[in-house]
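Other chains of the complex are left out, but the ones given are in their true place.
Chain naming follows the written order as A, B, C and D, and within any one chain the residues start at number 1.
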């Protein structure tokens, strides 16, 4: 009982520490911190602009997640937004030159350059998927346009009761092109709903997000959300990184392949990964009824 | 407030106009009308036969949707059924000669001819999917057998509280072969349910259809259904056709490809489609807080 | 009314008969019986070990399902567990030598042998999928680790109110490698939930299993579960085996292919399968308002 | 010996009959004749324009091959060109309006229309591939640009010693878009050569066409070519149409799928096609040492 109190208390401290006062060098749109040694917290941090995604953001996300991928101390990533909402989506003003006035001497050359730009922006969210560490995202308030592209590339989605989601792109005259149309249908179970959201740009609130499977948990407010997200992150970070990261990689591989191909890949993966000491350590802890949090795993 | 009353009133008028008195030339099983200039309403219209699908129907659907695909005024399609139910499915009496007594001098030649027939029937619903304009379907009462094949090829499914759905084919000794087995599992999120429905031919009612994701909305009765469907159709038809139709095409492409392939295709699509004037028009209306319905888009 | 009573009564008798007293020759971990001539009941039967999966189990499942596949009398399979729970998953003690101390002179050779072992174990559940007869699984109590691999390879999942499910593998330091990561995301509609379950190893209870679509029905207790499962099995076994088994085969093919490829395969399938006498028999019974259970179908 | 003479003589007569005096109704660019009841000869017939492909041609090819596909008398198709060369490729003058001045209010709408046009043109050659009857093509003189797209969609390629081939498109500022880039690499065995031809637009002569595998036979002149092509067509048309057309369909399916998928499709195909009387007829003729040409096969 006391331990529970202590745990709750210490988590409060952690969360407070996570409310950073601003972007962290070398970033201007992101604030990075380490609530525990094996959890990296990435906060979208342009609260005065409702965390709108400007040019710097698209570049910094790639840099940030590439670093996280290489950081053998980090075992789980938690993404959230600073200020009143998660994100208002793309910062059209800042990005207008890229999207609305692309370079090029003729239509073919303009198209050529636009393709490079779109591909580069797609990369911003694909790095989240390629990062072998699980990425949890905690959404409060609004998650609009590019925000939906972002969260569908994450592994686990959590939100507050006041959260809402909007596939905004048709409202500005374009088809969503950085991931929503590709990932959303593979993330939730009702195709009729996916089509309705993408074609009408209507808002979806937390309850429908939960019943449709977009998020797996809803919390009453942001404090509870961050506490719950952090607790889940701690649960995951306490497990063998060999097991956890192999699970993520194979789940994503399976999404894009037949069951037979997925099984074949899985066998290739585990023929070496089963030779880890983590299996013995975990089995022993399990038999001794010890929590995984007591085990020391080597870095990965 | 007044505007809302007026809008509601005018929609009542529209819907009444949609209750056509019979099939529209050149069709004998379909009634086509235009509730608004950019919405095409396709009504299954053999009410005395519970809209059963006879030979003429299979041919006329292809002709009808090919015309809609080429009609640059039409931006959204709404499908519903005249009379007491949506459809009783295949009209076995009328089609028996095709299916039960196929031509051919030996088993191989009979099989050859059956394959042509099946492929032709599959085409009847695949044209709905290939039509670049979104297709909403509004189901009331029963939707049986071929009806499920039809609605799973549509983009958005709505129904009344008294609607029910039945994958009927195993009851008549055959595996469903014009789309249900291919599309239903990609349309709803529970594979156990899909298998149960297809293997037992049991009925599924509106509530389960909603909770399983087959439909995205349920309305109390047919009037409310048609009003709701029309309102949604108007919402979609008010958006840029470049955005809307590009969204449909890419959503369908993504269903059948890996995320990476879907993103690649999307980038190729938008490298030219972003060069539309619709983006500027939409962005401007958005900044001026005007409804998309006030924008004039060029035909597509 | 009386017939209903009789039917209920006779099903009680059947179910009692299914509570076998032990494994059936030639099996040591499975008990096989025939509640009706066309239904095969496969019971996991090591109740004293909580139906844990030992070496014999992996081998016997393959043998058992290969025989069922070849048994032209059997039309439906029902899987359940004897004793207090469905299964505790892998029997680590019994299998340690395979998984934890694999043979091999160097890392490459150990990996080579592990790959053979994993592939062999994967086969244990893939035979369920390759078996053309529908497989229903009835889960009560716990379904842990390898149990989830097993049930996701079945066609229809039912459970009791007290059932719970756990993707246990990360807790013992490894990524699940005999099917869960490949099949679970294609079986339920929320990817966020799949990832959460696989990465945290948390338990999921019956209600969430139902709302997420893992199971399609929940029953109050084991008796009700077995009665309901048997009733569904009877419904299916009363239909044409040509229709039923063709439906299963095409549903699985469609999962792993695009809609267009699925339709093409379906047309090839039905070009001969429509030439069955079952269509005429079923159509006639249907017109005469007779139950499918009154029809005599040839063996398949 | 006499029979050989007679056969050679009769073939001469056939070939002379094939040198038609002009396009055959309803076509303006094609001349169709029947050298034998089961062989359809399609001749590109705008000799005064070097068989350049004008708007009418693209439309007529589709119509022509759709009719051939439905013609159960026809078992083999032979394509050749009237006049001095096989074809000079696309008739840019006639098609300029489609390709160079496409309709559309903005870039997106022009692109939308161009996509429809390109897809329609691609269809012109894909109908050759979808036609279940084998298509032999006999090339003399030049085969330029669109000509290469055409012949790579045929099944067997033959040519004269003076024939040459040119992937011309980069010379007019565009990437070949109606089939060459997709089919040529799957038709010949040297990727370095494919790339060289497509990127430099250099001519390839008959000897290199033979050694690279583009054509399977070279004849000294057009008369010998037509005689050889007709002889091969007769050989094929004498075989069971069930065997021949099933072979073509499965060869094309296999090109686009893995070996395992191709085998699966093949098994589905032959489960009904082996039930043809043609097998018994052929086997009997074979045992009696009779030529296949003596067998009467039913139409397909």
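By definition in this document, a residue touches a chain if its C-beta (ideal position, glycine included) is under 8 Å from a C-beta of that chain, and two chains touch if they have at least 3 such contacts.
Small disclaimer: the values here were computed from a predicted structure and weren't measured.
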Checklist outcome for this item: Whole-complex count of the repeated chain (4 shown) stands at 6
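Quick note on the criterion: only the chains that are shown with their structure count from here on.
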Next on the checklist: Same or different interface residues for chain A and chain B, judged by whether over half of the residue numbers are used by both?
Outcome noted: different
Checklist entry - Quick one: which of C-D, B-D or A-B reuses the A-C interface, over half of the residue-numbered contact pairs in common? => result A-B
Item to check | Gap in Å, rounded to a whole number, between the CA centres of chain C and chain B | outcome: 34
Checklist entry - Where the centres are mean C-alpha positions, what is the separation of chain B from chain D, in Å? => result 38
Checklist entry - Using the touch rule from the top of the page, what residues of chain B touch 2 or more other chains? => result 107, 111-112, 186, 188-190, 211-213, 242, 255, 272-276, 278
Next on the checklist: So in the complex, the part of chain B that touches chain D is made up of which residues?
Outcome noted: 105-109, 111-112, 242, 272-278, 298-300
Checklist outcome for this item: Listed in rising order, chain B residues that touch chain C in their complex are 92, 99-100, 102, 107, 110-112, 114-115, 118-119, 122, 126, 129, 169-177, 179, 181-183, 185-186, 188-196, 198-202, 211-213, 255-257
Next on the checklist: Help me check something: in the complex, which residues belonging to chain C touch chain D?
Outcome noted: 265, 268-269, 271-272, 275
